[in-house]
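Showing subunit A:
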Amino acid sequence: MKNNEIQQRLRQEAKTLLEQGQVEYIVGYETGSLKFTTTPLLTKNKDDTDRLIVNPFIVNNLSVYLTEIKGKVGIVAKGCDSRSVVSLIQDNKIAREDIVIMGIPCPGLIDLKKVELLLSKDRDELGNITRDEDRVVITIDGKGRDFPITEVLFDNCLECQIPTPQEYDILLGEPTTPISGNVSKRTNIKELEATPREERWNFWKEEFSRCIRCYACRNVCPACFCQRCFVEESEPQWILPTPKWQDNLIFQVIRNIHVAGRCTDCGECERVCPMNIPLRSLTRKMYEIVDELFQYKAGMDKNALPLLTAYEPTEAEDFIR
Partner candidate 1 sequence: MSGSKIINKKDIGKLLSQWNEEFVILVPSKEGDTTKMAKWDGKDTGFIDWYRNTVQASKTNFFPPMEEMFSFQKDKEGYHIGLASSDKHKQLIFAIRPCDANALAILDVAFKDGYEDPYYLSRRKDTLLIGLGCINPYDSCFCTSLGSSPFDSTNVDIMFTDIGEEFFIEEVTEAGKELVAKTEGLREASKVDEAKASKVKEASYNKVTRKIDTRDIDKKLLACFENKDYWEKVSAKCISCGICTFLCPTCYCFDINDELVRKQGTRFRSWDSCAFPIYTEMPVENPRLEKWRRVRQKVCHKFEFFPMNFGVVACTGCGRCIRLCGVNWDITQAIESVPAII
Partner candidate 2 sequence: MWVLWAWVERYGIPKALYVDWKNVYVTQREPTLEEQLPGELPLTRFRMACKKLGIEILSPYKEATEVIAEAGGDPLKLCYQCGLCTGVCPWNLVRSFIVRRIIHEAQIGATDFGGEEAWICATCRACVQRCPRGVEIIDIMRATRRAVVSLGIGVVPDALRISAKNIAGAGNPLGEAPEKRGDWAKDIKVKKFTPSTEIFYFPCCIPAYDPDVKRVSQATATILNKLGIDFGILGSEEKCCGEAIRKAGYEDTFLSMAQSNIDLFNNNSVKTVLVSSPHCYHTFKNEYPELGGRFEVVHITQYLASLIEEGKLNFSKEINKKVIYSDPCYLGRHNGVYDEPRKILQSIPGLELIEFPDSREDAICCGGGGGRIWMDTAKGERFSDIRVEQALEKGAGIIAMACPYCFLNYRDSVLSMDKAEVIEVKDISEIVAEAMGWRQ
């Protein structure tokens, strides 16, 4: 099914959901105000459903709004998003019956930063970006240039094993298979693990001295749903709200430990960071640790206990004396 067929069907489904009163809100994507961007659309009004779109730029993880919206919600969810929804259900933040999941089998999304690096041109200087199967054609002032899709997809899309939503009420389009045989460019977990300890620490020290603590990584993440984050505690004040590299580093380390078993590697934290700190090199590592130690993948089964509340009689205790 091509994108616009999925889009038509999505609009139809969303409109009927609103008309029949099955849901009060529809959360989806609409065309953004800048070139090649999309923006979340939260609406109660059924006419707005005509603005819903599906294209290779629907990057936001919309489940972040579920903890905020009161009432029944119809949500458009890609593979990683639907797992975030399930993870929220596992944590009892939302009830499964309040959510209507319109699943979209995700073919992988185009990372505009990679496109800009590839062509050393900014997003708004590009003519058009069209994708067909495993090629992408980018036109710059008239001339079309053709690249393999794996050059421009997000790192997390390249490494994604579960592109089709597992938990859905409506599946828009046939299930897709993961993209095979690929090496992610920006997330350099292997290289970092290879470098000596001292260098790794200094690498993170360097990166986090740029952080300005805008908390976009925390606020965009559906797994970060605490009412009051430990960063905002003043008695005891574990870390300072000032962007010193030590406090930034501790903030990011503890945030990753808190979202362990909840993070579905949607890559949003790295995408929104205005200082371009490679946060996915942390979240992906935690994702792999959790998978390696406890064979646990976030948001796969809505009845499973969250990672850190469950335990097995014998597991992962080689480091304990």
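One rule holds in what follows: a residue touches a chain if its C-beta (ideal position, glycine included) is under 8 Å from a C-beta of that chain, and two chains touch if they have at least 3 such contacts; residues count from 1.
Behind the choice of candidates: all candidates are chains of the complex that A comes from, given by their letters.
Note that the coordinates shown come from a computational prediction; the quantities given were computed from them, not determined experimentally.
Novice: Pick the candidate that touches subunit A in this complex from 1 or 2.
Specialist: In this complex, among candidates 1 or 2, subunit A touches 1.
Novice: So in the complex, which bits of subunit A are touching candidate 1?
Specialist: 32-35, 37-43, 60, 64-65, 68, 120, 122, 124-125, 206-207, 210, 212-216, 218-220, 228, 232, 240-244, 268, 271-272, 274-277
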